[in-house]
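All protein chains of the complex are present and in place, except for one that has been dropped.
And then chain A:
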Amino acid sequence: MHIFPILEIGGLEFDLSSILGILVSCIICFVLARLAVRNLSVDKPSKLQNFMEWALEFVHNTVAGTMPIKHARKYIALGATIIFFIFVSNLLGLPFGVVFDAHEELKLIGYTIISEGTLAEHGGHAHIAFWKSPTADLSVTAGLALIVFVLIHYLGIKNNTKHYFKHYIEPFPIFLPLNLMKVVSKPLTLALRLYANIFAGEVLIATILMLGWIGIPMLAVWQGFSIFVGAIQAFLFTVLTMVYIAESTVHEEH
């Protein structure tokens, strides 16, 4: 299995492939979005603008499905950012990989990327992958889930404080442990689901690559399916985020 280049600066470890992936995803998202809104027009939208509007409408519909329309506006941008970023990130690892064979200690601008110790662990020989989906890294998906986690609890406390604290002991105080578990499980499942799906896809791609020429049709099929999975996961993450936000911000009187 590939290992990923870890850069150590002042005792802090940086996963270069994840950072690269995040940066590239962000850049692609931003450039695409900028291209889409380059020539905004009210009555004659371009194709790309139409697509972006469709995407926003799509997010809007998922948001509006879970929360009243007057609250929705400011969360649409969040949902759209999430869905764009995760979708691009999911697709990033699909088309190609950048893999180095390392047989000795590797240094980049004076910093150790692969230490002797790591090499020794892998039998003095390691494949180093510089390119992957950032979402195939649990630490990145954990970051995204953490954003959602912080956001929903912040919104819950800020928007309906009373209901927020009351819902921990609902319907009965004995449900408190269950509710606390739910608090933990929400972001955990978000992070793990996304990570596991994309990571599994990449693992299978790497595995199929080992087959050589015979694997090409399978690879094509699996890559197609991975695009589908990537879209589904991006959609799922967005919808769940919106549902959580709606849960924490809106409290129907009943």
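Following the convention adopted for this analysis, a contact is a pair of C-beta atoms (placed from the backbone, for glycine too) under 8 Å apart; a residue touches a chain by one contact, two chains touch by 3 or more; residues count from 1.
Please note the rule applied: contacts and distances are computed from a predicted model.
Trainee: Select, from "Alpha-ketoacid dehydrogenase subunit beta", "Dipeptide ABC transporter ATP-binding protein DppD", "ATP synthase subunit b" or "Branched-chain amino acid transport system / permease component", the UniProt-recorded name of the complex's unshown chain.
Mentor: The record for the missing subunit names the protein "ATP synthase subunit b".
Trainee: Check the options A:F30, A:F165 or A:F225 and report the residue that touches the missing chain.
Mentor: Counting the whole complex, the residue in contact with the absent chain is A:F30.
Trainee: What is the set of chain A residues that contact the non-displayed chain in the whole complex?
Mentor: Within chain A, the residues that touch the unshown chain are 6, 12-15, 18-19, 22-23, 26, 29-30, 33-34, 36-37, 40-43, 45, 49, 52-53, 56, 73, 76-78, 80-81, 84-85, 134, 137-140, 142-144, 146-147, 199.
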